[in-house]
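With one protein chain removed, the remaining protein chains of the complex are shown where they sit.
On to chain A.
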């Protein structure tokens, strides 16, 4: 990626697809290991080297949201005791 005065150029289609592939591999590993990131260190570093930092933060947040949504839809989520009292 060449550096322009405004920072790095946007990833090309190939670079995007490489990033998404690495992300999907990493997420598949997390799915298989019940979110245990320590078991997926290699895929994590591959993911981090394939994607811009902003995208990694974005995808991590997205992962959190998707997992939360799964729990919520399965009815696993319980309101904390604090909110019940207030």
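Everything below uses one rule, namely that contacts are C-beta pairs under 8 Å (C-beta built on N, C-alpha and C of every residue); 3 or more make two chains touch, one makes a residue touch a chain; residues count from 1.
Basically, contacts and distances are computed from a predicted model.
S.K.: Which one, "Aldehyde dehydrogenase", "Protein SCO2 homolog, mitochondrial", "Centromere protein P" or "glutathione transferase", is the UniProt name for the chain you do not see?
M.R.: "Protein SCO2 homolog, mitochondrial"
S.K.: Hey, which of A:10, A:37 or A:66 is the one touching the hidden chain?
M.R.: With A:10, A:37 or A:66 as choices, the missing chain is touched by A:10.
S.K.: With the missing chain put back, which residues of chain A would touch it? List them for me.
M.R.: Counting only chain A, the missing chain is touched by 6-13, 16, 20, 52-55, 57-59.
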